[in-house]
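First up is the structure itself, then whatever we jot down about it.
Note that this complex is displayed minus one protein chain, with the remaining chains in position.
Per-chain residue numbering starts at 1, and chain names A, B and C are given in the order in which the chains are listed.
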Amino acid sequence: MIGYLIRRVAGAGVVLLVLSALIYALFYLAPSDPAILTCGKGCTPERLADVRAAMGLDDPIWTQYGHFLQGLFAGRDYPAGPDVRHCPAPCLGYSFETDQPVTALLLDRLPVSASLAIGAEALSLAVGIGAGMLSGLRRFRVLDRVVNGLILAGYTVPVFLVGLLLLLLFCVHLRWLPFPGYVPFTTDPLLWAQNLLLPWVALAVIQSAAYARLTRSGLQETLAEDHIRTARAYGIPERRILWRRALRGALLPLVTLTAVDLAAIMTSAVLTETMFGLPGVGQLLVGAVNQIDLPVVVGVTLLTGLLIVVANAAADLLYAAVDPRVELR
Amino acid sequence: MIRALRRDRGFVVGAVIAAGMVLVAVTAPLLAALAGQDYTTYHDDLLDSARGGVPIGSFGGISGEHWLGVEPGTGRDLFARLVYGAQVSVGVAVAATFLEVLLGVTVGIAAGLGGRWVDAGLSRLIDLVLSVPVLVMAISLLAIVPQDWPRPLLLAAVIAILGWGGTARISRGETLTLRTREYVAAAQVSGASWGRVARREILPGLTAPILTYAALLLPTNMVVEAGLSFLGVGVRPPTPSWGQMLSSATTWFRADPCYVFFPALLLFLTLLSFVLVANGLRRVLDPRQRAVLR
Amino acid sequence: MTLLQVDDLRISFGDKRAVDGLSFTLPAGGSLGVVGESGSGKSSLALALLGLGGEAAGRIDFDGTDLVTAGPERWRRIRGGQIAMVFQEPLTALSPFHTVGDQIAEVYRLHTGASRRAARARAVEVLAQVHIPDAARRAGAYPHEFSGGMRQRALIAMAIACRPRLIVADEPTTALDVTVQAQILDLLGEVRATTGAALLLISHDLGVVAGSTDSVIVMRRGRMVEQGPTDTVLVAPRADYTRALLDAVPKPGSRDYRPGEPLLRVRDVRKHFRQPRRGSLRQPPPIRAVDGVTLDVHAGETLGIVGESGTGKTTLARMMVGLVRPTAGTITFDGVDIARRRGRSVQMVFQDPLSALNPRRTVGESIADPLRLAGVRDPRPRVEELLERVGLDRGEYDRHPHQLSGGMRQRVGIARAIAPSPRLIVCDEPVSSLDVTTQAQVLALLEDLRRELGLSMVFVSHDLAVLRQIADRVAVLRDGAVVEIGPTAEVYEQPRHPYTRQLLAAVPVTDPAEARRLRALRTAGAG
Partner (left out) sequence: DTTASDAAFDPKTCQGGTLTVLNQGGINHLDPARLYTSGGGNLPSLLFRTLTTRNRQPGEAGTKPAPDLATDLGTPSDGAKTWTYHLRDGIFFEDGTPITSADVKYGIERSFAPELPGGAPYLRDWLAGAAGYQGPYKQPEGIKAIETPDDKTIVFRLRKPEGDFPYLATATQFAPVPKAKDTGAEYEAHPISSGPYQVESYQPKKSLVLVRNKHWSSSVDELRYACPDRIEVTSGLDAAVINQRLVTGAGKDASAVTTDAVVGPEQLAQLGTGSELDKRVTRGEFPSTTYLAFNTKKAPFDNQKVREALSYAINRTSVVNALGGSAVVGASTTFLPPQKALGHQPYDYFPAGDSGNPEKARQVLAEAGLTGLTIDLAYENDDSEGIGPKVASAVQEAFKQAGVTVKLNAIDAATYRDVVGKPATQPGLALATWGADWPSGGPFLIPIFDGRQIITAGGNFNLAQYNDPEVNAEIDAINALTDPAAAAARWGALDAKLGKLALVIPLTHEKDVYLYGKNVKNAYADGWRGQLDIARISVK
């Protein structure tokens, strides 16, 4: 187990380093110069050269990457006018666009994205598993059909349409909810949930479709297994069989999917974030890409990668915890 | 086998719709000509400029000339744009999905059949692909390739290169279980090489899960194409794509609901058809499901 | 007093009639055996007694009430409480997610309303009763941590937990090897004696019912062909079918044994599997699956390899065909390292014919594969010949494995093995998943082929009776090592090693009197 974790962590480290190097290379190949954007309209070539030097962009790309690694592991000093700014390890540098420390930016936006992702995932799971069970038990044929249709519809409808519809319905016409914005959980849990409700629903409409589908097929498969027959032969009530035995096996595949989705929402739900006024990681990333804000792009990418790797590892561990047969390898 | 497929009502419906979509894509110029329209001509006279450029008349300007109305802001014929849009949307999505499956299955099987180190290496590669932020990479990749490369093909390739991780993961997992089956050992005893084992013994076992996955990958890829087009790195104007139309429809959501409705409907139908076809194929390709006995 | 009376029972699955017009009675505390070939409706009957499976018609009178018309509430009380079932496949029959103790306790609580603690205590008690060592601790283990025999014991423990009046055991020992089978059968007898429960024992193996039941029913295609006291039916059968069944039981063959020169030489071969690290960083000791085996296979002979489950038979067999690389030692075929000979002269027949055939390919294609690899362009005619040779129709070429019966599948497996004209065939338990009649046919086929094609054969089995019929020499394997090797007759008649003797004592025999004698011997020895 410990050995497994060590191997996993080492693997993840390699993946993340390769990822950051890849992004540096891509940006180097791309025909764009962040200094021009920073320098502003009417920037003269002389001024541009000065700005580029101040941003450290006049070094060769590998030196820049070397500096990045140095910052990551040992911290780094940046000249900043009258004094020097010290950025302690793990230093991801300062945003080209806003001059904010990238680590602070990430830490600032992570709670927003986490709130969005965790709530949406919880809701999606609840709805998806519920719907999947209803249709998987095949007690209600019509319901099965309906759920199936909805599942498909959920896949196709783009999130911005769902979002807009929800806003129009609940905030404009019914006025049951205020237009969402982000309120930290620590400030007011109730307001936090109230504000996040619509984005959660919007994402759940799409996510739960997949979960329902998986639950449905998983349940049908598990219910046909021998040990369920044993339980029946020993007079264990259906309800108990369903909750204690069948669901456990049926929901296992959901674990991996949930983990990956969780990471995905945290890092790439740009449209949802913008629509619902949530300053999350996704917005940060897209803004940074458009502004060639290399440090932020690398920072967010590393975070994304870390989240996905961690999510996958967590899924595997959870898998092993839920299913005693699974061995970690 | 064909007979079995023909008996599957879902498959037939799906196949008909899918074939219809492909037909629409192929015959787009013909269809547009039939409607007497093309997808580039502006009709400023059909728009209410003071109202931001919404089509004049109800239902997005539907008329005898413009069967599905016109595009707000430009007045281009919506029917023509939808049928031409099928070319890009269906084309890019199908090509990207195909490439993804090809890549993913190859790497997945290689990882599953390979030894400890091959598996570890390929698994990390899969992790890498899975953790790459698609949007960032796609934008950067598309920015560095020359302008005159064929855009739709490029889109398909980029989407595939960044998106084969899921398929690979599934393929690897399945391969790991399949390789313990005795028929794999049997093939080895008869002297089959690893390549042959992969092709003859493992691959057939992968069809069902991969088909299911691919059917869902397809709409995802359509959405990715839409996003990239929306961000300006996708297909070039005036070439239409459904995804692009859908994304630009957000602003017209209330002012011209028809503009959202038609591409959304087509997208839904396409997905439905592919899921139905995949389900049907899976059922037929699995000989055990044909004779229903448990 | 009659506990169970079945009258004109019919069970159908949709249009399919699985059991047709079955009638019998079982007195309280009595024991009844049900035998018959695969698909004869035995399991359907067992499930019907618990209100599961197909739709039942007719009358099942249990302790004065008709079960066919019983409502759900009554069923709930009967299942597990009055009638308990022991299933064939002990691994899949237990929930993989819960500990064995929990599963037993759950059933007990459900029927008695006992407290959590009491239920737990009962679970440990019954586990101890079925001779699970260190029951209190092992109750916390998951099924996959148990061996096959232990799992089956756990199932029996679950069955007796609520002190039912009838235990239905559907092929409770088919998945187990002889010694464990004997233990389980003894255990069932012991349980019956101590709890006074009646037993309905289902098996395709006449030897299994012979020693454990008072009376027996012989079934075929859903109908009963013969019924009567075990002693009569198995000794002086009236029905032709019963006679055929008895004839199919393997008999010691009279073989002329003329060994040729050594073909396959196994020299001090070892195979160690690394165990996964769990919890700690320390590497646990490896599993020594095969631990220093030296033997020769001579041209033209059939070498039998016998041993209990987990003694390394399969591993050894796989090393012989080059599927598994030995950790140490050498295996040579005709003087050449086996790893380089694979695909030609050595072929293999696998234990489970279903999993050894790719379910997605037609059987013809599967057989054609080795031919294609040998360079045959159009293998179809040759494959059809082979199909005929193993007693199948040419037309089976285009069918898929699931469309064939178990015996047919194994014939396909054999056809595939002989397709590239090998000189040695290694058979890993080729008949243990087949019922007696089919088993006899397949054994005959193998013997025919061997003689006709001048093959050499390695025949792995846990079934001593089978080996006695087919093998020229026998090697007894235990814990990865050969404890005894010699000509068949010698090993069977004058076993030198105590382990061999133990194995021989566990072999089920169809003569009820002999079976009872052996059992008495065993229990006395154990006690």
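Keep in mind that, in the parts below, a contact is a pair of C-beta atoms (placed from the backbone, for glycine too) under 8 Å apart; a residue touches a chain by one contact, two chains touch by 3 or more.
The model shown is predicted, which means the values in this text are computed figures rather than measured ones.
Of the chains on view, those touched by the hidden chain across the whole complex are A, B. Touch with the chain that is not drawn comes from one residue among B:Gly10, B:Pro29, B:Gly173 or B:Pro238, which is B:Pro238. Across the entire complex, the residue among A:Gly13, A:Gly66, A:Pro88 or A:Gly181 in touch with the chain not shown is A:Gly181. In the complete complex, the hidden chain is touched by one of B:Ile56, B:Ala143 or B:Leu269, namely B:Ala143.
Taking the complete complex into account, residues 40-42, 44, 47-54, 72-75, 143, 147, 231-233, 236-238, 250-256 of chain B touch the chain not shown. Residues of chain A in contact with the chain left out of this view: 30-34, 36-48, 50-51, 53-54, 78-83, 85, 94-95, 97-100, 108, 164, 167-168, 171-172, 175, 178-179, 181, 273-277, 279, 283, 287, 290-292.
Methods note: only the chains that are shown with their structure count from here on.
Distance from the chain A centre to the chain C centre is 51 Å, each centre being the mean of its Cα atoms.
Chain centres here are Cα means. That of chain A falls 23 Å from that of chain B.
Averaged Cα coordinates give chain B a centre that lies 49 Å from the centre of chain C. Shared interface positions of chain A, i.e. residues touching 2 or more other chains, are not present. In chain B, there is no position where the chain touches two or more neighbouring chains simultaneously. Interface residues of chain B facing chain C in the complex, by the touch rule stated above, are 181-183, 185-192, 196, 200-201, 204-205, 207, 285-288, 291, 293. The touching residues of chain C, counted against chain B in their complex, run 318, 321-323, 342-344, 346-348, 350-352, 355-361, 366, 369-370, 373-374, 400, 402-403, 413, 416, 419-420.
Considering their complex, residues 120, 123-124, 127-128, 130-137, 139-141, 143-144, 216, 219, 223, 226, 246-247, 250, 253-254, 260, 264, 267-268, 271-272, 275, 294 of chain B touch chain A.
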